[in-house]
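All protein chains but one are shown in place.
Coming up: subunit A.
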């Protein structure tokens, strides 16, 4: 920079520099916040993956045994690390919960948007928001004190098991699915609906013939996000599912999920032991499933735009 400038040439300078200085502060500050997010996610993936892979790389547990054997006995004389019961348990409760919750959520969404748009929204919207605000341990507590005794008195047995787990989960994921479905249906251009009515179609014909087919990918997005929530939910499921380490053969049988076994055993195993590392491998499976769910949502969103 040249110093030989006269005074009047200097005058506009300070103002401009303050301008730049302010902009830099803003840019650097907000960028640091974003970089922090990226660092966090990379470290989560790195640490969980490195711990989770130790089981297979260092401890010599074969991945084939881990994913396909139903024999989980890490404390026995001949320890066995088959995680299949937990993987099966997780998928079973997730899919059943989605099967129960999705039709209910679709009805709620249609009620809010197609049947009684103004009033329906005013009744259901707060209900949905409140449902999503109830903490998961409270769902677990209600499941334990209402659903489990109910199942016990109807079907006999202990009452804890897959059925109790998926009932609790289905109420938990209901708000997620409903709000996404309702948003999707609301965003539908009004002209489509009106032209269907103009052709003389009934409301139900409009819903099944025009509304649902048009927003189907977005509706499925809601279901996938609900499933993602159900798959990762830990405490509520752990409280009602019974936590038995075997592949269940009926809905009333006690079972385990990946999350429930991690919750129960992580605190009782020594860090670095094979048992502990196997739990980390399950956490890695949870992590990978999250990526798969996000990928599915992305694919569905791309379909939606076309």
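The rule is short, and it goes like this: a contact is a pair of C-beta atoms (placed from the backbone, for glycine too) under 8 Å apart; a residue touches a chain by one contact, two chains touch by 3 or more; residues count from 1.
FYI, contacts and distances are computed from a predicted model.
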{"item": "Name per UniProt, for the chain absent here [options: \"Ubiquinone biosynthesis protein UbiU\", \"MaoC family dehydratase\", \"Phosphate transport system permease protein PstA\" or \"Extracellular solute-binding protein\"]", "value": "\"Phosphate transport system permease protein PstA\""}
{"item": "Hidden-chain contact residue, picked from the options A:97, A:210 or A:239", "value": "A:239"}
{"item": "Residue among A:61, A:228, A:255 or A:278 touching the omitted chain", "value": "A:228"}
{"item": "Sole residue of A:57, A:146 or A:192 that reaches the chain not shown, by the stated touch rule", "value": "A:146"}
{"item": "Per the touch definition above, residue among A:31, A:62 or A:250 touching the missing chain", "value": "A:31"}
{"item": "Given A:83, A:98 or A:171, the one touching the chain that is not displayed", "value": "A:171"}
{"item": "Residues in subunit A touching the chain absent from view", "value": "18-20, 22-23, 25-27, 29-34, 36-38, 40-41, 43-44, 47-48, 51, 103-104, 107-108, 110-112, 115, 120, 123-124, 127-131, 133-138, 140-142, 144-146, 171, 174, 178, 201-205, 207, 225, 228, 231-235, 238-239, 259, 262-263, 266-267, 271, 280, 283, 286-287, 290-291, 293-294, 297-298"}
